[in-house]
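Note that one protein chain is taken out, while the other chains of the complex remain in position.
To keep things simple, chains are lettered A, B and C as they appear, and every chain counts its residues starting from 1.
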Amino acid sequence: MNNQSNTESARERLRKRLHTIIFEADTPAGRVFDLILLGAILISVVTVMLESVEELGQRYGYEFHVIEWVMTVLFTFEYALRLYCVRKPMVYARSFYGIVDLVSILPTYLSLFFSGAQMLLAIRALRLLRIFRVLKLVYFLAEARILLVALRASRGKIVVFLFFVVLLVTIIGAIMYLVEGQENSEFRNIPVSIYWAIVTLTTVGFGDITPETNLGRFLSAIVMILGYAVIAVPTGIMTMELIKNRSTNTQACPNCGAEGHDDNAKFCKFCGSSLDVE
Amino acid sequence: MNNQSNTESARERLRKRLHTIIFEADTPAGRVFDLILLGAILISVVTVMLESVEELGQRYGYEFHVIEWVMTVLFTFEYALRLYCVRKPMVYARSFYGIVDLVSILPTYLSLFFSGAQMLLAIRALRLLRIFRVLKLVYFLAEARILLVALRASRGKIVVFLFFVVLLVTIIGAIMYLVEGQENSEFRNIPVSIYWAIVTLTTVGFGDITPETNLGRFLSAIVMILGYAVIAVPTGIMTMELIKNRSTNTQACPNCGAEGHDDNAKFCKFCGSSLDVE
Amino acid sequence: MNNQSNTESARERLRKRLHTIIFEADTPAGRVFDLILLGAILISVVTVMLESVEELGQRYGYEFHVIEWVMTVLFTFEYALRLYCVRKPMVYARSFYGIVDLVSILPTYLSLFFSGAQMLLAIRALRLLRIFRVLKLVYFLAEARILLVALRASRGKIVVFLFFVVLLVTIIGAIMYLVEGQENSEFRNIPVSIYWAIVTLTTVGFGDITPETNLGRFLSAIVMILGYAVIAVPTGIMTMELIKNRSTNTQACPNCGAEGHDDNAKFCKFCGSSLDVE
Partner (left out) sequence: MNNQSNTESARERLRKRLHTIIFEADTPAGRVFDLILLGAILISVVTVMLESVEELGQRYGYEFHVIEWVMTVLFTFEYALRLYCVRKPMVYARSFYGIVDLVSILPTYLSLFFSGAQMLLAIRALRLLRIFRVLKLVYFLAEARILLVALRASRGKIVVFLFFVVLLVTIIGAIMYLVEGQENSEFRNIPVSIYWAIVTLTTVGFGDITPETNLGRFLSAIVMILGYAVIAVPTGIMTMELIKNRSTNTQACPNCGAEGHDDNAKFCKFCGSSLDVE
């Protein structure tokens, strides 16, 4: 029993060690694992990309096939290890990364039964999101955090804004369908007209659908100038949040009460007294 | 007479109760009513959209027709109720929402006399604006208010800016017509050239009209680089207003009642008395 | 001689009175004159626009011709009056507005000798700039002033920026000509490639010239993502200047030394003492 307990404890230690390597990026081994994994994902994604290019796909079809299977076996092994070494496998399996990891290996196996299923391997590109875990290690973390904080803070305003944009393009699309639909086969139904309204309002302007009647052109000129003002809103929101969250804090000087001190300030910039209140 | 008075008072109570449900979104019943109404509008708008898609319109024409009439009858009943329960029906009937509500039901009835009139049902999408009333209930209200305050504050500057843009595109359009009009049938008159100028200055760039002469391309390059600087203006205005209004709060001075104090203000900037009310 | 002096003084008074009406917009008469003039310019510009539309030009050619001549005679009379009532006629004649006023009436007279010269009437649109003088009267003046101050302050930075953009598009155009020029007849010389680079960097994207080789597409993807960062610069400049010039002043509180007070502040928001220093 002592032996068994030893075995169990050895297993437990192995599991912990694996967990540190696979899930944490703070140890040298974990960092190496993450970088190798990232390299493998990159190779795999580039292979899928190149395979989609017809000329290359026909010429190097066999080589791409081999890389695809090697990577899939590797990722399957990694997926099994992840399931093995986490304490609650189901939590991982149902998490965003868990689902992405599973979906990244399935298409290759499915392609044994359904031809064409490996087309879905492009989904593997989603695994590149894992790069953000590796970024945890490096200098960019702080910068990314500032952007994320600003994005999260402006979430509410951006949802309101996007909501308004959706409403606006629906109404614009309906009106443009009424105006252009009769004479211009490009505005052939309301959903397509809404697509046009989005293309125009976001200033993308593909030009695959363009107004041809005078009234239609006049209305779309108004939509474009409107889009001018509309594009200012998300930029204004983002900038405001970034400025708000930058480096000043809300601490008031204990002597003169002035605020707006930098995070690293030790003395009030207006009266020179110490900002430490202990 | 007592009986009659009772009846009248009962009517009055019914009217008030209906008013609360239909026009106010603060009670549970009002909230339910608004959400059901919004759902009905959404279904109705989606029906109009899908009906405009030729294949679907031909296949499910009957079903769309039924939904259209059911919704129209519902909205007519709702419109009558609204007229009934407001104290001043004409004020509602002439208000923005009142007109939109009426215009949303008319096309279906008109289609009995004029074929094709139900095309105008697309206008019903305007009823979706009612969603902003329901939004009153939720968390987004404060966020929307901040955006609206900033938009209202920048109204003056944006009008000046839009005015300048209209003038600019008129002159650019006239010049481009002179330069391109002879050799390039796309710039066939000044209004069309102005349309092109708007498409270019707003960086939409459909590409349905493009300069072909060397001088025309040179001038439009200048217009585009100009548009670079021009697009900065509304963004700058909006950002400034958002930042300005961010740091002020809605606290009124307990002494002089003035508002618009900065978040970090401790004393009223108009009368100098303390803003602390404890 | 007294009589003559009276006549001269009467002339002088007429001249002054005319000057007030024509050049100043602060008196009721001056305001009325400016609004009528603006209306006449608008009618004249709209006529030129509509005349350029072939169908209308052929149908209402005579009417347009009449309006054109009436307006030209009116504007000629106005030009003569302006020359008459200013103290230094040559200064006015050489000023921006003076040249625009002359150039606006010349094409109609030239069309007597050279057919087609009235095409140049489109230049008359420049007279619409006079609307900014009328704007002086109204509420928008302050708003326009804020925008102008910000634009003037950011002039230096915007020149540096535009300079850099010109250099950048030259180099991008040269490289894209090398890459695409051989196989893609759209990039047929360096100036055209520079035009493409401007169209792309400003995110206009007409699509009349598009890369077709793999390398060309890869490079233009880089150019576009670069344009992303580049477009941020003028917006950042403009926003900074607008925020700098907004409503706070550089006055320090005489009691605690804190700054950042609003223009309309009378008391320090941090310590409550009066900001008046007399």
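Descriptive notes on the structure:
Everything that follows uses one rule, which is that contacts are C-beta pairs under 8 Å (C-beta built on N, C-alpha and C of every residue); 3 or more make two chains touch, one makes a residue touch a chain.
As the structure is a computational prediction, the values presented were derived from the model and not from experiment.
The residue from A:A10, A:V66 or A:A144 that touches the chain not shown here is A:A144. For chain C, the list of residues touching the undisplayed chain reads 156-157, 159-161, 163, 167, 170-171, 174-175, 177-178, 181, 188-191, 194, 200, 203-207, 210, 214, 217-218, 220-221, 224-225, 227-229, 231-233, 235-237, 239-240, 243-244, 250, 252, 257, 259-260. Counting the whole complex, the residues of chain B in touch with the unshown chain are 203-207, 235, 239. Contact between chain A and the unshown chain involves residues 45, 48-49, 52-54, 119-120, 122-123, 125-126, 128-129, 131, 135, 139-140, 142-144, 146-147, 150-151, 158, 162, 165-166, 191-192, 194-195, 198-199, 202-208, 231, 234-235, 237-239, 241-243, 246-247, 261-262, 264-274.
Here is the rule we use: only the chains that are shown with their structure count from here on.
Matching B-C against the pairs in A-B or A-C identifies A-B as its interface repeat (over half of contact pairs the same by residue number). Averaged Cα coordinates give chain B a centre that lies 30 Å from the centre of chain C. Computed from the mean C-alpha positions, the centre of chain A lies at a distance of 31 Å from the centre of chain B. Separating the CA-averaged centres of chain A and chain C is a span of 42 Å.
Residues of chain C in contact with at least two other chains: 203-207, 235, 239, 270-271.
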